[in-house]
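Heads up, one of the protein chains got dropped from this complex, but the rest are sitting where they should.
Letters are used for the chains, namely A and B, taken in the order the chains are written, and counting of residues starts over at 1 for each.
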Amino acid sequence: MRHITDLLDNEPVVATAGTDMLAAAIEQQGAAVSRAEWRPPVAGSETALAKLAADGRMEEANRTAIARMLAVRPHLVDVGVARDVFTDMTDRTLFHAGPPLEWERASGPMQGAIIGAMLYEGLAADPDDAAVRAARGEIELSPCHHHGAVGPMAGVTSPSMPVAIVEDAAGDGVSYSTLNEGLGKVLRYGAFAPEVIDRLRWMDRVLGPVLGAALRRRGPIDLQSLIAQALQMGDDGHNRNRAVTSLFLREIGAVLIDGTEAPVEQRRSVFEFIDGNDHFMLNLVMAAGKLGSDAAAGVTASSLVTVMARNGTDFGVRLSGTGDRWFTAPAPPVDGLYLGGYTEEDASPDIGDSTITETVGLGGFAMAAAPAIVGFVGGTASNAIQRTLAMYEITMAEHPAYQIPPLEFRGTPVGIDAARVVRTGVRPQINTGVAGKVPGTGMVGAGLVEAPMECFTDAINALADSL
Amino acid sequence: MVSRVEIHPGRYHDSVRLMQASKALQDVPGVTDALVAMATELNLSLLADMGFDMEATTSAGPNDLLLAVRADNDDTIATAHRVLDDALTHRAAADSGLTVPQPRTVGTAADVNGANIVLLSVPGEHAFVEAMEALEGGRHVMIFSDNVPVSQEVILKQRGVERGLLVMGPDCGTAIVNGLGLGFANAVHPGPVGIVGASGTGIQQVCSLLDDAGVGVRHALGTGSHDLSEEVGAIATLQALAALDADPAVEVIALISKPPAASVAARVRAAAAGCSKPVVVIFMGESTLEDGAAEVLALMDKQQTALSWPTDQDDHRRGTVRGLFSGGTLRDEARFVAMPVLGPIGTKELDSITRRNSDHTFIDYGDDEYTKGRAHPMIDQTVRIDRLEEVAVDADVGVILMDVVLGYGANADPAAELVPAITKAVASGAAVVVSLCGTQRDPQDRDRQAKTLQAAGASVWLSNAAAARQAARLATGG
Partner (left out) sequence: MINPETTETRLSPAPLRVPGVASIAIHGLLTGSGIEGTVLGTSSHAVWVQAGGDVIVISIGRGTRLPNGVHLPETAGRELLRRVHQGSKVLIGHGRITIGNVSVTVPRWWDPRPALPAVTAEDLAARLVGLPSEVPGINTTSLGLALEVGSAGGILLSAKTLLGKGPGLTPEGDDLLTGALGATRILGEATGRERAVALIAGISRPLAEMAEVRTTAYSAALLEMALRGRLVEPAGALLRALAGRGDIAASHLSLIRLGHTSGPALAAGIVLGAQALIQ
């Protein structure tokens, strides 16, 4: 009776959705009212939404799932080698970004990266040979996501590559990612020239081992703490990682200088490598996100989005309550600014696991913290704030650790609710780089892209069916 | 003559705003026809009926905005576009440097101001999801929307009872909580009466009758029109009854409904009898709202006033009674009162083939049949005025009976709109009888409305039953 007593004994405080007449009539009586600008849900989702509402388990399930996502404490502990770390990896296995993919359907940059990895692993003699063998099915392709891993852009991970290991200090989870090669002609953009392969070899011979030794010597690095600080220094965790990379170098610098057995030239080259790559930490930020994503998976009836990922052809989404299922749609084009003389014509469809950042309250969901980004992706600073504010409508929580200074240190919107996406028509927005469609071109631009609604509609229908 | 048909995908606006926009376009000089609506099947067929070229609409769906204009030249079309943009533009939030995006769901809207009650008037098929969100958030719900499946109504009300929250509706047009009117509601003075009603207009009529006797109303809790059906089993009625019984500010309770299913009636009467306060049960069809209100007043030692603005109208042309009502409740009550005197009274419009002189008909123009593409007749009187003009000069019709319901949410000046047609009717010899439902403090100024109608030649009655009696008396020459 408490609620009813409270209603009947006091001035009602009213919210409305629907015709304005009801709200206006209340205002005419000298009372205030909060209006929703209501729209019908996306066509094809109505029945599922009603079923989920009637069932009643979704709210509680979502509370459980988001709590799990936010409870992880990712720490970078070591660097290993892919073939040792991944039990499912054979000599002919290549992991890749995004949902499952076959060679035939892969885009230019993805095919280029696969070719490059095959050359790196000695699985082919030359690029043409690699393409033929790949087309013949001689290599096994599997999503990074299926193995607790993530990779930016093409995200190709092969047996010999060094792999960062991120552990949950508050639980048993582990996640992995390759190390970032830098900008320009790199494997993840589909380049496979000899210089690319050489760099990969340097990474597995020098970067991996030295960094690993340094980490083991120093002890685990609290990634969440670094990211939280970086957000208040102008990073967004997806397209801008300069601050977090700088902070990482401060964490690792001392032990690099004076804590490993490696020769001085190697230690110097590692330091310079990280120092020269503003995006070095992207992969680790992604791995930290993957930890939260995996922790939140598998809660029955939960509409929490645990994965958003692209393989250069498809955009894929996973929900906590629908197990291992992927819900895919064609990867949308990016609305962006192009570098130099590049245009839309040169762009490859959206690609990469880096949307794991948006999935955990970073990237496009923290854009207000990184107004500098907007120049890069096109728009004004207040635009960045507007876009972040819009995301609160479709998320379950405000991040306890990642705060946005221009929003009075409000926590970032985190925990995308697929049900709210289809109900409101508001799509998750993503800051992303754009790869050139000709393999090896590298980055041609950056911009904003919204996740395709189809994925969420399909996911919600599947969730309703699963009850 | 130029015409333009456009489809704007993904632009959504609620139906009332679209109707206002349509009207605004039609008022642009040089525009002969205009339609702004969501591209539903119904609206597309309306478009075809209006003679527009349908080519642009082949792939249009219900979530797309349809704009069609026929005008004298291209400049007018350009003007029409500007008028449309103006009509559909939402105001940005005032006085904040940051324009916070408008909430898209009731949950978010309620979070903005800490609402403890949510009012829904979204299309019926979408009301359930919004209402459930409100209940999950610990908020009471009033569902103005109709066409919500009964199975969903039951789930909502059961969830409401579980969580100690009220679900008023679906199809609940009126509520008053602590003096604040929700939906179509009259301005009431704070007082010791609590009302539970399955009929919004029924609530309004009782409030008006009490108000005139100087008795105020504390709360009027709506239950929605289906609450006393077998399937729903009076869940909201029983909950509301208990709530009012427990409220120390309420001394007398009135319970208003159409006759419920027999088992449900018994349960409700038992609950009423078990209340610590007197409960006046008004099942329409067994008694009138007028009698019910009188009973409430008697419990408080007050007299019912028989407020009217009479007119000498005994001298009118002989003929049938035509009732033009804006809702079912007052139509049904009028019929209940008049049938013993007049004999059979039809509820369907006479079709010209079967029309007979002796057919009295009382029509509810709030019925779905008459409200396609239009706002409710309590807001938009166009259809009733058209009918009034027809029957005004129909020699078979002797008496015209109408209700005019005032209050928040209703037409701003219904009397003024009705004057021309009423004048015509009276001039041609018909008698016009109006039941005017409203309180002294209603925004339309009830007494001024009454005097306007009276000056046009109608007799005006606060009590709908009294108006019906007058109409029946006139028709039988008594």
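Criterion: contacts are C-beta pairs under 8 Å (C-beta built on N, C-alpha and C of every residue); 3 or more make two chains touch, one makes a residue touch a chain.
Worth saying up front: this structure is predicted, and the values here are computed from it rather than measured.
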item	value
Contact residue for the chain not shown (choose from B:Pro123, B:Gly137, B:Gly160 or B:Gly179)	B:Gly179
Of B:Ala24, B:Ala187 or B:Ile363, the residue in touch with the unshown chain	B:Ala187
Footprint left on chain B by the chain that the document does not show	94-95, 178-180, 187, 189-190, 246-249, 441, 443
Missing-chain contacts mapped onto chain A	2, 5-6, 9-11, 27-32
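What we mean here is this: only the chains that are shown with their structure count from here on.
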item	value
Geometric centre distance via CA averages, chain B-chain A, whole Å	51
Contact footprint of chain A on chain B as seen in their complex	10, 12, 14-17, 61-63, 90, 98-106, 108-110, 112-123, 125-126, 128-130, 132-133, 136, 138-140, 144-145, 152, 155, 159, 163-166, 177-178, 180-185, 187, 219, 239, 243, 246-247, 249, 379, 408-409, 443
Contact footprint of chain B on chain A as seen in their complex	1-23, 25-26, 28-29, 31-41, 43, 46, 49-50, 53-54, 56, 59, 382, 385-386, 389-390, 392-393, 420, 423-426
